[in-house]
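Apart from one protein chain that is not included, each protein chain of the complex appears where it belongs.
Chain IDs A and B follow the sequence of writing; residue 1 opens each chain.
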Amino acid sequence: MILQGLLFAMFAGTAVGCAIGMVFHRNPVHCALLLVAVLLSISGLFVLLNAPFIAALQVLVYAGAIMVLFLFVVMLLNIRGESPLLTTGSAKGFGILFAIIVFVELLWTVLSPSTELSAPTSMLPRGFGSPAAIGRVLYTVWLYPFEITSILLLIAVVGAVVLAKRKFL
Amino acid sequence: MPAAVIPLLWFQILAALLFTIGVVGVLVRRSALVIFMSIELMLNAVNLSFVAFSRQHVSMDGHIFVFFVMAVAAAEVAVGLAILIAIFRNRDTASVDEVRLLKG
Partner (left out) sequence: MDTAFLIESAVKVCVVLGFILLGVPIIVWMERKVIGHMQDRIGPERVGPYGLLQTIADGIKLFMKEDLVPAQSDKVVFIIAPALTVVTALVATTVIPWGDTVQVFGRTIPLHVADVNVALLFVLATTSMGVYGVVLGGWASNSKYPLLGGLRSSAQMISYELAQGIALVGVILMTGTLSLAQIARAQEHLWFVVPQFFGFVIYVLSAIAETNRAPFDLPEAETELVAGFHTEYSSMKWAFYFLGEYANMIVVSGVAITVYLGAWHGPVLPPVLWFLIKLSLFLFFYVWLRATFPRLRYDQLMAFGWKVLLPASILNLVVTATVLALRSGP
């Protein structure tokens, strides 16, 4: 009980701290590494939420592949941090204002009684969050989106290769 | 399996906070790369919210949604970075404030 609370505090603190660091850091490689730290903390939070398969997928796909792609692009193009760091002028103020409005709105939704957050949490069935449970639903109820996602990924691969070529075909 | 020890509300507030930090990043930063990373942060906040709700309502649908969000995020990052590479090659800058005229 205490252990779970401590783990939650650690992961949540790391996630928020590294997220703020990522948004306000100059060097893009440092931003990417801080985002990897955020992804790993969120993976830990997934484990706390009884979602081990999604946690492993998060590390494998997000932190292990997508962020490596980010790092490759930064290193190959030698992108440096730019100055000034933030947008100039009134856009900065409006940006932060809108962000605060979004946050207040989200809190309003989360704290309203209709989201059933105070409903008593029941016991989980055996094997909740395991690959077998995901597979049972993914290939039956969600088969159509699954197949479309595979075509989407193929489109993305072809698109990325074509866009990054030096000359047009 | 035992019931949830940590109240769901905390997870939702954390997800909202991470989402807001991502929004700040998208609106305030000039580097296209960091804007991309802030978008990824927002997607992750949404993933966290999905998994937390999935645990609350004891349904695997939240996990499936996260699965699809991850796949779509991967596709989006690939294409987005390819566009960034194309822009960088032509304009030699990755800042969105300077790439705002259609003419080169």
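In the analysis below, a contact is a pair of C-beta atoms (placed from the backbone, for glycine too) under 8 Å apart; a residue touches a chain by one contact, two chains touch by 3 or more.
Predicted model, so just to flag it, every value in this text is computed and none were measured.
The shown chains contacted by the absent chain are A, with contact judged over the whole complex. Among A:P131, A:P145 or A:G159, only A:P131 touches the chain that is left out of the view. Across A:G17, A:P52 or A:P145, the single residue that touches the chain missing here is A:P52.
In the complete complex, the residue from A:L60, A:L97 or A:I148 that touches the missing chain is A:L60.
Against the chain not displayed here, chain A makes contact via residues 3, 27, 29-30, 33, 36, 52-53, 56-57, 59-60, 63-65, 68, 71-72, 75-76, 130-132.
Criterion: only the chains that are shown with their structure count from here on.
Taking each chain's centre as the mean of its C-alpha atoms, chain A lies 5 Å from chain B. Considering their complex, residues 1, 4-5, 8, 12, 15-16, 19-20, 22-23, 28, 31-32, 35, 38-39, 42, 45-46, 48-51, 53-54, 57-58, 61-62, 65-66, 69-70, 73-74, 77, 79, 81-82, 84-88, 91-92, 94-96, 98-100, 102-103, 106-107, 110-111, 115-117, 119-126, 128-129, 133-134, 136-138, 142, 145, 149, 152-153, 155-157, 159-164, 166 of chain A touch chain B. Considering their complex, residues 1-14, 16-25, 27-31, 33-34, 36-38, 40-41, 44, 47-48, 51-52, 54-58, 60-61, 63-64, 66-68, 70-79, 81-86, 88-89, 93-95, 97 of chain B touch chain A.
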